[in-house]
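A protein chain is absent from this complex, but the other protein chains hold their places.
First chain written, first letter: the chains are A, B and C, and each begins at residue 1.
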Amino acid sequence: MLKKMLRLILSMAVVGLMAGSAFAAAPIKIGALFSVSGPASFLGEPERNTAEMMVTEINKAGGIKGQKLVLIVYDTQADATKAVQAANKLIKDDKVVAIIGPSTTGDTMAVIPVVEKAGIPLVSCAAGIKITEPTKKWVFKTAQNDALAVARIFDYLKKKKISKIAILTVSDGFGSSGREQLVFQAGKFGIQIISDETYGPKDTDMTAQLTKIRGGAAQAIVCWGTNPGPAVVARNVKQLGMKLPLFMSHGVSSMKFIELAGDAAEGIILPSGRVVVANQLPKNDPQKKALLNYVENYKKHYNVEGDHFGGHAYDAIMLIKGAIERGSDSPAAIRDQLEKTEKFAGIGGTFQYSPQDHAGLTSDAFVLVQIKNKGWTLLK
Amino acid sequence: MDNSRQLFQYILSGLSNGAIYALIGFGFAIIYNATGIINFAQGEFVMLGGMFTIFFLAFFHLPLLPAIILAILFSTIIGIAFERLAIRPLKNATPLSLVIITIGASILLRGIAMLVWGKDTHAVTAFSGNDPLYIAGATILPQHIWIFAITLLIIAANKIFFNYSIVGKAMRACAYNSQAASLVGINVKTMVLLSFVISSAIGSMAGIIIAPLTMTSFDVGIMLGLKGFCAVIIGGMSSGLGTIMGGLLLGLLESLGVGYISASYKDAIAFIILLLILFIRPEGLFRTKETERV
Amino acid sequence: MLRLDKITKIFGGLTALTDVSLEVRKDSITGVIGPNGAGKTTLFNIVTGLYTQTSGDVYLGEKNISRFATESLAALGLVRTFQNVELFGKMTVLENVMVGLHTKSRSGIISCAFKLPGQIKEEKMIAEKARHWLEFTGLIADAPNSANNLPFGKGRILEIARTLAVEPQLILMDEPAAGLNSQETTQLAVLIRKIRESGITVVLVEHDMDLVMDICDSIIVLNLGKKLAAGTPREIQENKAVISAYLGDS
Partner (left out) sequence: MTKEKREILIFFIFTLAVLITPFFLQGSYFLNVLVFIGINTMLAVGLNLLLGYAGQISLGHAAFFGLGAYISGILTTRFGLDPWFALVIAAVANGALAFVIGFPILKLKGHYLAMATLGFGIIMFIIFNETVAVTGGPSGLSGIPNIQISSLIFDNDLRNYYLIWIITLLVMLFSINLSHSRIGRALRAIADSEVAARVLGVNARVLKVQIFTVSAVISAIAGSLYAHTMTFISPASFGFNFSIELVTMVIIGGLGSIYGSFLGAAILTILPEFLRVLRDFDIIVYGLLLIIMTMYMPGGLISGLTRIAEFIVGKIKSRGARHA
């Protein structure tokens, strides 16, 4: 507890010092919008931590082309109004050349009109497919589309000849966007959704929904949510003595989920970024180096496991860094260079942007992992 | 899977959750009945109970029982501090200012909890294992038995306290007419303080025994607090059987609502019931109509 | 003027009033007296619609007002004051009286918000009349002060001024002299007479016997929820039952 406070004070001091020394060589200002507090803090907090860590590392290594990076982070609290205000401040007051974040699809959608009008590149860390479809001139994203995660699961189900499933999704932005994709893609894979249930983000018992699912003929359950809901679902499945295989989303691919669900987590299969299975990857995996590096670094800085949410911020920073290195630090140049990003192996996958594609990832950005012995196992 | 077994599971799940709501509702009823205040911060004591337990378990590596006792103790101390610092100094307290102060306190407690313990959710190990118990094909967890048992224990203790002890009777007198109570020599301020002590203790106790099921985090108190409030309104603000019935009914309706209507509107069900009761029968379902003497 | 016909009020199991019938003559000052718990305030609350009687009827003139809502009685000319002075503390003395003119004005939310011409004219009328009533009661010097800062005695008077603004036929006063010193009580007596002279009937519940005997034309005695006696002050003073109720049992 004390340590945490100390770290807080220290990090504030560091930020202050950085701001002070920034006068030296004209620094490059990058803005960040993360939902550090509020209902989506599970996204915003690791993203902020990662972004700050990356900027420190980059500056330690001499900055970008000799120029230091300055990161200005504002908390959106997952509130569209605050996100828009903060984006305006970043653009008009702080005069940043690019923005990373916001963490959620809602915040991102709110901010898009602002950056489009101002002509500032935005690299969102949110997953919603509407962010980059249709393609918007100034908007990119690093988080893998939900569509890709759904495709991974359905692909696996098809292989296992499971055609009737029940879905249980949380009624927030993450869950509803997942639900949309689950329903949308089911037909394509010949999968039938037998029951379609939801639960509230603050719900603490899902036995009623699961009982209803048990009453149907589903052969598997797919649950779409972020902690702690899915952990409750896993426990409730066990409590009800249900034997159906349970699938989760990438929203829970962190050690926290295994800790919360306890024994009930065993055997659960989910799509995940490669970050949780970094050391199980084959040597020739292009991402392996970046992943191991990130995991180790994050552990060193924050004493907890880095997760793939933080990875979105890592990718965003590195993509912008690459763009500035190839071009210049003007917003327009950054945007043009971002669009030309090729084969950047980051945490979320290998990015390849183009004028038609500002999401940059394919379904192999996800791997399927299974929880075994309180750890992750790569499913091949 | 036959329908009757499914129905039985809904009922069992509903009752299990209902007992939780009832237990939380108790805390509201005790303060309301002694002071006429609805303590919007009641849910936070549920949170504090769970978080303190985790804290003593994980940080000091205490065994479960001492951790629980300490958690209740610390939550109660916070309850006392709350009454002394924010409720007692308030001059000519209107319902409006009390609502706002207790909301302020709830935000404050939540904020402090978030700063001290972080934003993560934590799991508490169940008191006696996680192996489900089968009852006629439906299942509950041993922890649910704990919840039922402790709820019953608390009602019994309440009944005895308020009906047979001098202090309990004095508290009831304060609730009925604080001016008259002070005339006969009852220290009303002490009674108000005592009601905060009891309700924060019960609130934290509720938080502790449900933590193994619901898990706990700094913001777990909001929804649980509101549900507890719905339970106590259905029960007519009684600190006895009414609230138990209210809680169980709410749990049942929610569970059946999920089963036979839609899970999306589960929380809406609770609040629609709340509104209907307030509109149609504000004295609660299980209470005979009060005299209208103003 | 005001007629109560067999009013009974039962709270839960407790009977507060039993078959109380009485009549108040127009342009009179009528006192309602009785020991504590006799049911005087309950009676007022029933007449003014704050309580609903268990049985019996209330007539104002020829009109049966038994089931009328409190707020509709002011328009019929029936108002009251309260035992523990219910002033609008956050408003000025003048504004307090202006509220009394609520039934004398019509402007709705729209015309108030947009200050339509009719509303401006009406506001002028309200302010003028309110000042008139402050002059009538001798409070005009306090007009701009906050009602909360008024001394208690003046508060009582302000409450009366406020009810006068309704231009009622009948005012019920609930212990108007409670908490007043002897000088203030004398002033109050003068004011009540002045009110009666302006054509308004007054009914008052009062414990100050000197005041009651001094100003009332007729007196009604309640005891334990029943009417014990009614008559002129002299008759009441000599009534055996009344004397024993006051001296004997209590």
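Rule of thumb we're sticking to: contacts are C-beta pairs under 8 Å (C-beta built on N, C-alpha and C of every residue); 3 or more make two chains touch, one makes a residue touch a chain.
Just so we're clear, the structure is a prediction, and the values are computed from it rather than from any experiment.
Considering the entire complex, the omitted chain makes contact with A, B, C. Contact with the chain that does not appear here is found for just one residue of C:2, C:87, C:204 or C:220, C:87.
Between the chain not shown and the residues B:6, B:130 or B:264, the one that touches is B:264.
Summary of contacts with the chain left out: across A:80, A:162, A:193 or A:292, the touching residue is A:80. Looking at B:7, B:62, B:80 or B:108, the residue that reaches the missing chain in the full complex is B:108. Where chain B meets the missing chain, the touching residues are 32, 36-38, 40, 86, 89-90, 95-101, 103-112, 114-115, 222, 226, 229, 233, 264-265, 267-268, 271-272, 274-275, 278-279, 282. By the touch rule set out above, chain A reaches the unshown chain at residues 8, 12, 36-37, 39, 74-75, 78-82, 84-85, 88-89, 91-93, 105-106, 109-110, 112-113, 117, 128, 130, 171-173, 175-177, 180, 198. With the whole complex as reference, residues 48, 50, 69-75, 79-80, 82, 86-91, 95, 98-103, 105, 107-109, 112-115, 119, 122-123, 126, 159, 162-163, 165-166 of chain C touch the missing chain.
The rule is simple: only the chains that are shown with their structure count from here on.
Centre-to-centre separation between chain B and chain C, using Cα means, comes to 46 Å.
Mean C-alpha positions place chain A and chain C at a centre distance of 71 Å.
A separation of 36 Å divides the Cα centre of chain A from that of chain B. Partner chain A is touched in their complex by these residues of chain B: 1, 3, 6, 9-10, 13-14, 16-17, 59, 114, 116-123, 130, 132, 134, 139-141, 210, 213-215, 217, 219-220, 222-224, 254-256, 258-259, 263-264, 266-267. For chain A in complex with chain B, the touching residues are 1, 4, 37, 41-42, 45, 171, 197-200, 202-205, 207-209, 211-212, 214-215, 227-228, 231-232, 235, 238-241, 256, 259-264.
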